[in-house]
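Every protein chain but one is kept in place in this view of the complex.
Entry: chain A
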Amino acid sequence: MIKAILIFNNHGKPRMSKFYEHYTEDTEQQIIRETFHLVSKRDENVCNFLEGGLLIGGSENKLIYRHYATLYFVFCVDSSESELGILDLIQVFVETLDKCFENVCELDLIFHLDKVHNILAEMVMGGMVLETNMSEIITQVEAQGKMEKSETLTLLFICQSMRQSQASRFSSKIS
């Protein structure tokens, strides 16, 4: 089971955190700090696995992470998950973000936190993997995007038609 998914940048600023087990808000922040501390001091080119910090269960759990440019993607998992499998999953997640945001960068995650959560929710649910097929995930996200758009468009349309009707009234007066 996946216990937590954390994204933070090279300075340890959290960019997204999702816990699949209950912790107090305080502990969650401590876990993020502890994890950053553990992961950031590792060299590049060492392996992508390490034992979890004390707060998240110590050696019972593993941290599996990837470092992309300015961001660390860390999955904290128990022994029932395949390490390499999770590494692939992180890749799928990042590739999906990249497709959805077109060249994803840290700023996208900052300003669209809700969408990052939505994308993740299409992949992982309650700590278990829901879907690994990227095109399936993107289809779902796109469908949501469309729904969102149609809702904002309806709103726009109403506004516009109101404005138009007012404008036509003005024009009728002028003419």
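Following the convention adopted for this analysis, a residue touches a chain if its C-beta (ideal position, glycine included) is under 8 Å from a C-beta of that chain, and two chains touch if they have at least 3 such contacts; residues count from 1.
The definition used in the following text is that contacts and distances are computed from a predicted model.
Missing chain, UniProt protein name, picked from "Proteasome subunit beta", "Integrator complex subunit 11", "AP-2 complex subunit alpha" or "Thioredoxin domain-containing protein": "AP-2 complex subunit alpha".
Considering the complete assembly, chain A touches the hidden chain via residues 14-18, 20, 22, 25, 29-30, 32-34, 37, 42-43, 45-51, 54-55, 58-60, 80, 82-85, 87-89, 91-92, 99-102, 108, 110-115, 117-119, 121, 125-136, 138, 140-145, 147-149, 151-152, 155.
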